[in-house]
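The other protein chains are all here in position, but one chain of the complex has been omitted.
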Amino acid sequence: MTDFSKLNITSALVGLQNKDFKSVELTEYFINQINDNEKLNCFITKTFDKAIEMAKKSDEKIIKNKELGLLEGIPIGMKDLFCTKDIRTTAGSKILDSFIPFYESTVSQNLWDSGAVLLGKTNMDEFAMGSANTTSFFGNVINPLKSKNNDKDLVPGGSSGGSASSVAAGLCLSATGSDTGGSIRQPASFCGLVGLKPTYGRCSRFGMVAFASSLDQAGPISLTVEDSARMFQSMVSYDSKDSTSSKKEIENFLNYKKYDLKGKKIGVPKEYLLDGLNTEIKKAWDLGKNWFKSVGSEIVEVSLPNTESALPTYYIIAPAEASANLARYDGIRYGFRAKEKSDLTQLYEETRSQGFGKEVKRRLMIGTYVLSAGYYDAYYLKALKVRKLISDDFLKAFKKCDLILTPTTPNVAFPIGEKQTDPIEMYLNDILTVPASLAGLPAISVPACLNSDSLPIGLQVIGKPFAESSVLSAASLIEYSRGF
Amino acid sequence: MSIDNSTVKKVAKLARIKFDPKEEHNLKNELNNILEWVDKLQKVDTKNAEAMLSVSNEPMPMREDKVTSKIENEQILLNAPEKKAGFFVVPKVVE
Partner (left out) sequence: MEYLIEGKTGNWELVLGLEVHAQISANSKLFSGASTDWGADPNSQVELVDSGMPGALPVINKYCIDQAILTGISLDAEINKKSIFDRKNYFYPDLPQGYQISQFEFPIVGKGQLNIEVDGVKKTIGITRLHLEQDAGKSLHDQDIDNSFIDLNRSGCALMEIVSEPDMSSPQEAAEYVKKLRNILRFIGTCDGNMEKGNLRADVNVSVRKKGDELGTRCEIKNVNSIKFIQQAIEFEAKRQVDLIEKGEKIIQQTRLFDPSNFETRSMRSKEESHDYRYFPDPDLPPLVLNEEDIEKLRLKLPELPDQKKSRFIEEFRISAYDAEILVTEKYVSDFFEQIVKGRDPKIVISWLTVELFSYLKKKNISLEESKIDPKKISSLIDLIISNKISNRQAKEIFDEYLETDINADTFIEKKGLVQISNESEIEDLVEKVLKENPKMLEQYKNGKDRLFGFFVGQVMKLSNGKANPKMVNETLKRKLSP
């Protein structure tokens, strides 16, 4: 009798193909797990009937052994940012509480085409704006992991908090997330999971509710690097419906191990050694360096001189793009519409003021301000130029190294309710993940070790553009070395 | 650069968001803190930097001039909070 709680995608596929169990059984198991763990609040919309239907179809295919997809029969969670046809899609917001798309996002369609089974739409920070999943209209998500020294509920990280928590809690075998400034990597790090943000342009943004168009990327959150590669392979495609979709050749990422780390240079950026960086996290970083040395990689110090400017740059560009992307939410064609509507202006103002949460409104205000007349040059245009400098920093560094190794976050999962007074404190969670987002580079977070509270510390590997295989290979080494 | 009350009101109007006086006050402070923080960028020398307009440097993909849409009126109006005779309905707009 298979212990479903110990499965990951890879082992589940073996079990399914060996006919040890059926997808329907597996799906039913996860349905029960979800129901037993409501407290974690990982799901906004559960799609259990659909899940069984999809599982049955997969089972039929498996019996016939006919054209099995990469994820045939595998139950997953889908971040509620991806439009799923005929299934409510909210982006974690009241303003889309009742929205039912009549179209499917490319990324989710790719997953269904690979045979994945949809358990439900996972909870998230509203419009992907947040680092702790504490801004969702549908309530906070709780991290299934706890400090060994107290019983406090911890944040799972954000904005893909629901996805991370559900995978870590064993409510599904993997889940999709989206990463704009760290929203896959940071929750993966907080929950002890593998989170991959592909190169910008790898995964289509069609059907993905837009937050910051030049930064948003879909990616998987999973239990292992192998699972991550498989999810990524299923998600990635060139999409002619997305003008920023890359035409770069798509290789077989499942062969990532072929990327030999021996003789490769692992860059360690000196600017990431933050003032007062938590000692345990620094130790984890050093641990990682040693692991690479032990397989014959060379550790080289590199410099990314504009690192300090990354967060401010991000907090100008992302809100600015968001202010335009969220202008469509006006209660006219879909979504929440305020009852007060004496005139058009009132309709807009009431709908948006009531429909959006505090953090979203804050960012819309920043975004609107930095684009407004008189401030555009000083803020937005300036930020675009600094972004180029940050991107160039990486390109220069990559002349000296093949991969870059850093911690993922300056901290570990913290108690819910902390860091709520000052927005900037929350923004600082992203300090180590934002630069790779600005440069559009592939980056992965993989658990390296536990801290003294038994909470996971994640290490981040950043790669050259489109070099996901090298990034997965490096992550695999960390995973292996950790004693996984 | 710091924001005053009238700027907060102006920006809120541009964004079509309404705040009550208490919210406005808090927001003003929060925004000022954030803007002070992002003002760090002013120190960066960008004289020789080009604005980064595109992340990948791939050319603009183009479509053929064909009608490929299959979306019907019912689908477009499916989620409309107020609709009538195939139209979206809004409070009267006076020009």
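Residue numbering begins at 1 within each chain, and the chains themselves are lettered A and B in the order written.
One rule holds for everything that comes next: contacts are C-beta pairs under 8 Å (C-beta built on N, C-alpha and C of every residue); 3 or more make two chains touch, one makes a residue touch a chain.
This one's a predicted model, so the numbers in the text were calculated from it and none came from an experiment.
Undergrad: Can you say which of A:Leu26, A:Ile62 or A:Cys83 touches the chain missing from this structure?
TA: Reading the full complex, the residue touching the unseen chain is A:Cys83.
Undergrad: Among A:Lys19, A:Lys39, A:Lys148 or A:Lys241, choose the residue that contacts the chain missing from this document, as touch is defined above.
TA: Answering carefully, the residue with contact to the hidden chain is A:Lys241.
Undergrad: What residues on subunit B make contact with the chain left out of this view?
TA: With respect to the unshown chain, the touching residues of subunit B are 14, 16, 51, 53-54, 56-69, 71-73, 76-77, 84-95.
Undergrad: List the subunit A residues touching the unshown chain?
TA: 82-83, 89, 91, 96, 99, 101, 103, 105, 205-210, 212-214, 240-244, 320-321, 323-324, 326-328, 330, 332-334, 344, 348, 368, 371-373, 376, 380
The criterion applied here is as follows: only the chains that are shown with their structure count from here on.
Undergrad: Sort out for me which residues of subunit A touch subunit B in the complex.
TA: For subunit A paired with subunit B, touching residues are 98-100, 102, 199-201, 214, 240, 243-248, 306, 308-309, 312-313, 315-316, 323, 327, 330-337, 341-350, 352-353, 356, 361-362, 364-366, 368-370, 372, 375, 378-379, 381-389, 391, 422-424, 440, 465.
Undergrad: Help me check something: in the complex, which residues belonging to subunit B touch subunit A?
TA: 1, 3, 7-8, 11-12, 14-19, 27, 30-31, 33-35, 37-42, 44, 46, 49-56, 58, 60-61, 63, 71, 75-76, 78-82, 88, 90-93
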